[in-house]
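Shown here: the complex without one of its protein chains, the others still in place.
So, subunit A:
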Amino acid sequence: MVEHVRVVIVDDHSIFRSGLKADLDETIEVVGEAHDVESAVAVVTDAAPDVVLLDVHLPGVAVPAGTSGGAEVIRRAAASLRQAQDGAEPSTRFLALSVSDKAEDVVGVIRAGARGYITKGSSGADVSRAVHAVAGGDAVFSPKLAGFVLDAFGAPVGETASASDELDRLSAREQEVMRLIARGYAYKEVAAELFISTKTVETHVSAVLRKLQLSSRHELTAWANARRLL
């Protein structure tokens, strides 16, 4: 029995929200919906769901220039959740859903705190799987996101982290994992290929996600903008 996951869907297109709702499997309960930045923050704070499925592009009254509505929701909702729970780190996680292939948008939401990114073209089963992964604390990487990460951290030109806590480069193992994900491997297959456990793969992916969120590498956006890799 897979555990039950409570989800809020944030998207400005009601047709997309209802479509997605119908497609998610029965272990996922949709506890709220929102259509713009302001309502999303209110609904998420109110419902405190396990996972927020979040469109990258959201209309909102006060979205600062240079960021997307999705990233803004993550920032504001996380802050107000923390406040509501008396400063405790909220357990709500964010999964970005996007039709946008623009790297700056996707990297923007990831850096704002999203735990993963999938395209809106993904099937209901894929989305459900991703929701469960994110709810369980894992990161969800699409092949394109993995490819972008490799590029942004200089893997093709042979940059490798020497220490595991180095934020601006990937370790050799992390590069291997990212390469396999970029080649279309599922975590399980990555584990089999590298003779490690799935759990270890997940740890590596989470480590990469953390680097993506915290690294100050200017290439992150420079690369993304120049090549629209995602």
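As a convention for this text, a residue touches a chain if its C-beta (ideal position, glycine included) is under 8 Å from a C-beta of that chain, and two chains touch if they have at least 3 such contacts; residues count from 1.
What we mean here is this: contacts and distances are computed from a predicted model.
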item: Chain not displayed: protein name in its UniProt record ("Peptide ABC transporter permease", "Phage shock protein C (PspC) family protein", "ATP-binding cassette domain-containing protein" or "Aspartate carbamoyltransferase"); value: "Phage shock protein C (PspC) family protein"
item: Selected residue (touches chain absent from view) among A:Val106, A:Ala146 or A:Leu209; value: A:Ala146
item: Interface with the undisplayed chain - residues on subunit A; value: 12-13, 15-16, 19-20, 23, 57, 99-102, 119-124, 127, 143-144, 146-147, 150-151, 155-158, 179, 182-185, 188-189, 192-193, 228-229
